[in-house]
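The chains shown are only part of the set, and none of them has been moved.
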């Protein structure tokens, strides 16, 4: 019951003939790290916006822990596709912003911010402003901001899209640690198949025209990471590689049949 | 609170000396106003109890039924207001005004005087191009030659006389039966409640006027007097002298006589005139409630 | 102020509306997602204006304020009829209105034609900004009543002076808003256009002006407001017609109902122009307020 769920939701943007999402149901349970994968424009961001409470469904319901979701809330932190940092605060204050809203004392929240900044590998960026950062650095500040808050759910829209392979893997491991320690439900959108496989407890494949869930997988590699196996080891496990190739083929197959994606 | 305007008259001396305060034994707030209509608005609001204005705004106010009483005449306007025609405007007689541009500040005494003189000359006012300009703009427009004639007071009058000639003045117009005055009014409720204050106020004013009328030359020769007036009004000393000479000041005796039938008649005439011009909607049946000589009488 | 911006509440809550528009109307609907919100707002505005009217009616009939100072709505309405048929100060209401409107429109046209280029120049070039800024800042705060005589001596008592005075009042907001809007154009969009080969003038026409347009229109709207509010000062200069002249003369003769009538007419006309400008703003910049 204490899960974040979408129940038969449909969303149609004004002026569009075809719905962006049609009859989508998805349940993110307490121990879930759900990853959405799918072609550009299939409604992943729309689904995340529904969970976050930014968009209201035209039909169907969104609920969290049994309560209907009517708007954004502190229990559901979001990492945006485009950072959405506050330009009048420096990086440290941006990261500490959620704690400040909660009334955490200054020294404490700044200490916490510095700690999280270290975790995302930006130990010395605290005093800068967002416009002084590179694309990948900005993205990590956005991640740090969501991590620093004490939300029960993390909603992440392509959070590692602008990161290099090494930093990306660091962030993946960080995310798994957070998921494991803090037991946060996580909903993550990515285009990286390897990432999806590695992280997901539940992997949903989506398809456009209208946006819907076409397949659900339970790869189970993140549980192995949690059990102590190393990331490199998992990713070079032949089972992992085989599944990756298979998934890639599935996705390509889906797409090769010409389907219009735009209404 | 008392509203004054920058008219030039001997009562500015006691005002500057604080004689009014001494005589009435109360604190007086002097406030300067730009025009009669603003004085009326202030009096109406109740913030101002005694005010100084020209006779034509008074007629307008009285016609609207404002509860005020005229209790004192500061002066009868003489040569201090005059209709001047510009050299080169080819106006030599009143009839030449037809089709020409004549500037006056609307609703001032000169506006009334201008229209009265046109009537006297049997010139159709609608054929004269009467323009609304404030004195400072009259001077500017005159300089450019944008206007052919203007009916104003000093110091603008002095400036434009330099390049024009006087066609008529208020002293003249007064003789034609349309005198204009600078007067003092008081709110009726205040006058009823504090008649002794109004009496004292009238007395101080009359004394000052008497001082001038007794010997105008000596008054003007006293630089101290001129300076005081100049400071209160902002007028240059030379303009003060002109202003004093340009008006007729009335002694107590004259005022007692004037502030009855003749003045009521003058106000009624003015009001009727405004009505005929479409500036006022309706007339009062009787303007005598707006005039009283009791305070001037009591100022002995 | 601006009917264009989606309200905070709209932005906070939801993007998806309830109804399903016809496919034919689809494109149009995409541009005006908040027709309903606007309709509701019109209704609220009606309420608040009615409230104002009721307050006026109540005050004037309660006897607290004598009719000399606050004539009743009926009296003003009656006056509207007499003034528009028989006239006041030798001209009917419509003639006064036409005279004032003509001045306002001329001044507005001048201010737009001069203000936008100057504003663009100041937004684009620091040299122009350095040179023009102090001049604008110096004339802007000076009360029109103070320099009225100078205007008369230099420009006479004709229409020019009156239009000039209004023009000056409109000019400053137009320049300020334009230069502000131009200076805030997105750097990345400018760069993008440059890499597509935009010349300086193409940059101006195809990027800077479209992007600054909403802000320029806001400036014009503010300027028009200040323009109207200098109408009385402008028509102190030897006017024989005009709303400002009418109000001013009426005030001097204590004809309060005509004063109120004039104020009401000015408010109504200015409001109509304002609504027109907003409509224009919505037509010309439908994308405004749609970005994250």
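Think of it as A, B and C in the order they're written, each chain with its own count starting at 1.
The rule we apply is simple: contacts are C-beta pairs under 8 Å (C-beta built on N, C-alpha and C of every residue); 3 or more make two chains touch, one makes a residue touch a chain.
Given the structure is predicted, the values throughout are model-derived calculations rather than measurements.
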In terms of the labels given, what is the subunit stoichiometry of the entire assembly described by this structure file?
-> A x2, B x1, C x2
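By our rule, only the chains that are shown with their structure count from here on.
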Taking mean C-alpha coords per chain and comparing to the overall C-alpha mean, nearest is chain C
Cα centroid separation, chain A vs chain C, in Å, comes to 47
Centre-to-centre distance between chain C and chain B (centres being mean Cα positions), rounded to whole Å = 41
CA centroids of chain A and chain B: separation to the nearest Å works out as 84
Two or more partner chains touched - positions in chain A = none
Would you mind listing the residues of chain C that make contact with two or more other chains?
-> none
Considering the complex alone, what residue numbers of chain B touch chain C?
-> 35-37, 40-41, 44, 57, 60-61, 64-66, 103, 106-107, 126, 131-134, 136-137, 139-141, 143-144, 146-147, 274, 278-281
Chain C residues within the chain B interface of the complex = 68-69, 88-90, 148-150, 152-153, 156-158, 236-240, 245, 248-249, 251-255
